[in-house]
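Apart from one protein chain that is not included, each protein chain of the complex appears where it belongs.
Coming up: subunit A.
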Amino acid sequence: LSATPEIPKEDARPKWDNKFQYILSCIGFAVGLGNVWRFPYLCQIHGGGAFLIPYFIALLFEGIPLLHLELALGQCLRKGSIGAWNTISPYLGGVGVGSWVVSVLVSLYYNTVLTWVMWYFINSFQEPLPWSVCPLNENRTGFNEECYESTAVNYFWYRKTLNVTPDIAESGTMQWWLILCLATCWGIVYLCTIRGIETTGKAIYVTAIFPYLVLTIFLIQGLTLPGATDGLIYLFTPNLNTLKNPRVWLDAATQIFFSLSLAFGGLIAFASYNPTKNDCEKDAVMVAIVNSMTSLYASIPVFSVLGFKATTAYWDCLDRNIISIINEFDLPEESIMRQNYTSWISFLNSSYPEKIAGLKLKSCNLQEFLDQSVSGTGLAFIVFTQAIILMPGSQAWAILFFIMLFSLGLSSMFGNIEGVFTPLLELQIIPKSAPKELLSGIICLISFLIALCFTLRSGSYWIDIFDRYAGSVPLLVIAFFEVIGVAYIYKIKRFSKDVEWMTGRKLNLYWHITWRFISPLLLLIVFMAFVTLQMQKPPSYTAWNPKYEGFPMKEEKAYPPWVQAICVLLAALPCVCVPLVALFHLVKQKRRSKDPSFVPPEVFSCQGANS
């Protein structure tokens, strides 16, 4: 019996201000740069509208179940990835550690991509845009040779931004302007994640909603541009024949998987700050659907702009030919227009074939220009920037575009950092009395110092390696063990009871089937197919080499053996955590079982954790 009032616990788990913040954070984490520069590209090369079929099938059988699993797990166990998997079973603790390692590796290189976006952003305030004109050479008689042979946009990207070396083995020095931008980016990340979800929850309102505004503005602008409809028709015209190619199904499965940011541990961390009585099923379905809708929504302005660019290039091609013909035959100006070009060409070809042949006219084909598909950084920094130069008021469009990319990337960074921060906070790396700001500061500082490697002249090649090896195969492996772990080690019966307790209704048969059979099977198939495809050809990369004969085409080179070893290390490191931790616990268990005073830990239950 005590009359003293209870002092409320000071280190109570932080929680979201409201449900909307939580949903927005999950959506912001899932919606990232890939929705803008990977999905439209895949749609284009895999038969337009037909790609949506494998995409939605993958969403239904792989994306939504795995997302629900992670959110339910985090909400029930109320711990970050390492703590959560340790609680499920100490043998599965490696899954949590693997997620943590992947989050660290991805945070390192992802923020460097944001560095490039920031560099372009601060250069967008110049008039004229620095990537629109070639600089002059030393004696001012002509343009810089490298710039003249490729394009001004390529030159600005490869030379002025990256200052890239022709080979990955040549590291070169660190580029000071990139170091400054990298420091700024990590400063922004620190500013937003300084107190964990307290601060990211406020920042997410801006970084998650702003991209939608800009996409809408670009949508309206894009649809008014000439040639936009050509681009859109080209994108969405379904070509059902492509569905026969298994590559298409593989790409759909991997795209859904990587797009939802599964197996990073960030989603588990976000959900762990929820009250336990929360409908995680509805949340999962909502986040997955919003993510896919955003991909579709983003592909419309992207393809309007690409259609505009292709049309402008086509018109330029025609105009150049027209000028050559007019000059050669001394015809009056505007006698040949784009519309009657073909009739004039056929007439002149029949009357003066040698003269026409002597002109060396390029054949102009709109389809050819539309076929030039690019994804990833090429889309944002080369193709889109070129299209922006052609729009009136290019500075404003450039500024908007790069702020949008930055917000998209930043909200994904929050999830990555949360996946690193929450487990460390729970493992109590720093003493409890030390403020949270110190831990986030240490994380950001160490990451900044390691990421300085990416500011070397060969940095972009390394980022490609990280993207291809650290951010792909390990995630598939970890997700596979996640599903197997929950379905067969924690047992679906227990888990379904927990989810019922949290959502207040019985678990649908759909979840039972997908968690038990379909998702693990699908993940296994995708993993095997992915690895087989990667192993088919020796890993190679394309290098920007001004001395190459085929310049401005990029030179295809193979990775040297030491780089290949690093690739394998990056892919294997997170995966190997899973068996290593299981082995470690097995050894510990064997030693403990010899101790007679040992009491086996009690069986964990979701409801029990909170009473």
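Simple rule for what comes next: a residue touches a chain if its C-beta (ideal position, glycine included) is under 8 Å from a C-beta of that chain, and two chains touch if they have at least 3 such contacts; residues count from 1.
By our rule, contacts and distances are computed from a predicted model.
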Just go with whichever of "Sodium/potassium-transporting ATPase subunit alpha", "catechol O-methyltransferase", "TMM27 protein" or "Transcription initiation factor TFIID subunit 5" UniProt uses as the name of the absent chain.
"TMM27 protein"
Contact with the hidden chain (one of A:Ile194, A:Leu215 or A:Val420)
A:Ile194
The listed residue (A:Gly49, A:Gly142, A:Pro246 or A:Pro275) that touches the chain absent from the view is A:Gly142
Looking at the full complex, which residue from A:Asn18, A:Gln126 or A:Ser343 touches the chain that isn't shown here?
A:Gln126
Hidden partner sits against subunit A at residues 1-4, 7, 10, 118-119, 122-123, 125-126, 128, 133, 135-136, 140-143, 180-181, 184, 187-188, 190-191, 194-195, 199, 326-327, 330-334, 435, 437
